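Note that this complex is displayed minus one protein chain, with the remaining chains in position.
== chain A ==
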Amino acid sequence: MEGGYDEIISDNPFFVEFKKEYSDLFQHCISESWIVCVPRIGSLNTRVFTIEDFCAHILVPSDELPETHYSTLTEKQVTVGNKVITLEVTKGLPLHSHILFEETFYTEDFIKYKVWCLETPLEPSTNNGGVDVTKDCLSSINDCIDLLWTQAAGRQVLDQIELNVQLFLKKNPSLPLAIAPLKDAVSELYTQCLQATLQNRRLREKSKSSKHIMENIKVAVECYMQQLLFDYIFKPICTSCSYEDSHLNKKIRNMSDIQLRDLDIKKDLYHAVPRAKQILSKIDSYNTILEKVLCLKQALNAIHKKDTSNNIVFLTADDLLPVFVFLLIKSGLPNWYSQFTYMKEFRFSGVGKGDGDESTFLITTLEAVIEHIQSGALAGPPDPESYYYDSNPSEDSLSSTEQRRSSLTESVSPPEMNPREETLDYVFDLIKANHTEQVQMVLERNHKHLINMEDNEKTAMNLVLNEALDNDDDSDTSDLELYQKLCHPLCNCKKCCQKISKNLLKISPTVNSRDSHGLTPLHIASIHGKAAIVEVLIEMGAEINTSDLNECTPLHYSASRGHQNALLLLLHSGADMKKTNIDKNTPLHMAVNNGHINCVKALIYFAEHGRKQIDVNACNEGGTTPLHMAAKWGYEGIAKLLIENGADPSLQNRNGKTAFDLAHNLKILHVLKSSTPNMYEYIHITSYDVKKLNVKVDHPFSQMLQNLKIRSGDRNKACKTVENLKRIERILQAISYGDVKLACFYMNIDYEVYLNSKNYSKESQCHPLCECICCKKNTLRCISDFDVNFCDSNGVTALHDAARYGLDELCNILILNKANVNITNRKGQTPLHLAALNNKSVVLQCLLNNGANINAIDLSGNTALHDACDVGNIGATKTLIGFNPDLTMLNASEKSPLDVAKEKVHLTIIDLIEKYVNKTSIYK
């Protein structure tokens, strides 16, 4: 895969002849440890080699600079640098030749000598036109195509591979979702492609002539195949790896604020990291493994340090791994595990080279890095705010707080306190160490002290210190003692003044103190998930919705750290779920981004139960909704949860990407799709991206969609938005509970206005056709922005359900809001049918009064009267008959309403109808 040139030196005719014909000279070379240069096979024309030829290829190290300067046995000066030999020539330009590789030979008695394989001979005269020019190293898909094209002198080989891939895809319309069978299938395809390639006579001959060409052909075939196949196989790979990926993403997200120093990365490497990160993040854009591996290599090569003389010194293993870990965390790629699996398992051409080659090394290093992150050995930066403080509050701080605690208990009363204890840092350390009582004690004491000081200030102003002393009797002793320590209560000698001013100047942290980053104790407790302390702090009056410099509230921190208990405590104490931080992230964003499903659940359920609103479709600065994040990082459970709670997968972020676009594997895509199929249908009409993506993924589905689209187009309701679908669901639910007010609320109809207008219109309508301002206003206000004729996926409108549940009042409201009384659902039923079926006479009356078609039929040909007769609803039948239905109407089974009633033996109804028939016939 590296494409490093290789040939078997001992088979090289130049070398063979040298050894055979001039063994004395050869032996002399060995004993003098001179370097033998061998032009690569094919670079020298096959002719008789002379002694001059050999002498020109023996390098004798110079005495002064044995590393870089040599002279040949033909007395020519040669310099070596950067793997290039430069031969000084008497006239013209110096001759350059690449050292392709070095091979160290050992004789039987283990005498060492070196052989350099050169690209071109070290002789100016023999510079032939390059009979067999091969690229040394394939480094991109273009190189591969170029090789196959030129070597085979035409497109045939490429076409063959394309054909094979197409046949493969036809044969396997849905690729297996497990790595092993997928790998086997692709491996088989690779063999086929290679066989097809080698059927080309030119290529076959060339590959036989040189092992190097053979290796390159293998790589090229594999690359081209991968390029064609990538779109089809990468999604299944991502799907198989979805669990690992989301697990890894969660780990990475939770340490996204990690700093270089947290990983003990040497300072002199810092400068190279941004560049390496930039290179590495492009790995996603490459389709072939060759290019991906090359990308890894470039990224790692970009990390180097310079020694004093500005030479580039490459990384050692000790430095490499931490930097690589850092790069991976910061790369922002959501599917590292899939990338790794692809690179590791779908490399076929390199297999023959054993397990030790450079690509394997790079891939193994990637594996090690992933493993390291996944193992949790790096628990992120030890403390989120260690970044701020540069302190390392691990064990040592714990033990020191332990010590401090003991000193604290000793010195509860003395006013001369250790200044360290009075700092906010100390309080923060206490919180981190989870010393609830200590925190409480310190803060309470400080609080009291503050109050006392205020008191003292007042009294001091009044110069009535005696009283002050009395007042202080019941309060903290520290202040009492302070005053007792003064020479005299009224004394103002230097010493006493100092004492008093010290007391006044003493800055002691309280519950709402902030550090330089705006963090309060409540923030710290939330970051560390110390629920008990959160509770105490809240009790002590800590401000809940306070925000730090990044505008993060404690709720943000507890959500992003996944501390459910702290989060719930904060919520119950009135934390604001809608507050956004500097990047306009809500707490929900934070919890989703870091993959804390427990916190996501807590937020959503709390909102549900507390009748609070949580905006699951909230956008941050980049227009990213929580669902975008869940889709991108592959958090299946969270995505499901969000969808269930009304998240809209069709929303676009700033880059115009929907959650569908960000989903990397089929599982997530499935969650996004399957949750609400009807929703999906409409998305496809509106979102071109989604359609595109879907066509790419699975063809049968997209076909189905085409059909769906046509159907929905027929129904002429294409403009439905997902938002409205969710809304109608809620409305219908409210109606099913009989909650007219709620339904009105959802529909944006002012129920009160309706009531008023009803009374108003009853009492003082100027005139039925009046258009005076008050009448007009009333009617206008009844009308909402919501289209009441909007239906759900079954075509059920609000009026359908209102009729079904007999909510005559709502029916009136809906009709006032221009509801279509003859609207049909998927079964072709009008609201009238439903009212008849459910025996809602009042509703029937209302509908019929407002122009409902009494003879409307549903898909099975039934009129409302058929339905009423069928079920035996006497009231409904009576009402319907009052509106002159057509009794001769026959349904799909060729029955009139009377037949239906007779069939079901509803005697009263038969009687009613017969009476009516008689009446009408008499009338006629």
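The definition used in the following text is that a residue touches a chain if its C-beta (ideal position, glycine included) is under 8 Å from a C-beta of that chain, and two chains touch if they have at least 3 such contacts; residues count from 1.
We adopt the following convention: contacts and distances are computed from a predicted model.
The complex includes a chain that is not drawn, and of the options "V-type proton ATPase subunit a", "Ras-related protein Rab-21", "BBSome-interacting protein 1" or "Centromere protein L" the UniProt name matching it is "Ras-related protein Rab-21".
Set against the missing chain, the residues A:368, A:742 or A:816 yield one that touches it, A:368.
For the chain left out of this panel, the touching residue among A:96, A:155 or A:208 is A:208. Check A:22, A:49 or A:101 against the missing chain and you find that the one touching it is A:101. Considering the whole complex, the residue from A:28, A:83 or A:654 that touches the absent chain is A:83. The chain omitted from view is touched by exactly one of A:242, A:288 or A:349, namely A:349.
Residue-level contact of chain A with the missing chain is found at 4, 6, 8-11, 67-68, 80-83, 101-108, 110, 112, 115, 179-180, 183-184, 187, 190-191, 194-195, 198, 208, 211, 214, 218, 264, 297, 300-301, 311, 313-318, 320-322, 344-345, 348-349, 351-358, 361-362, 364-365, 367-368, 371-372, 375, 377-378.
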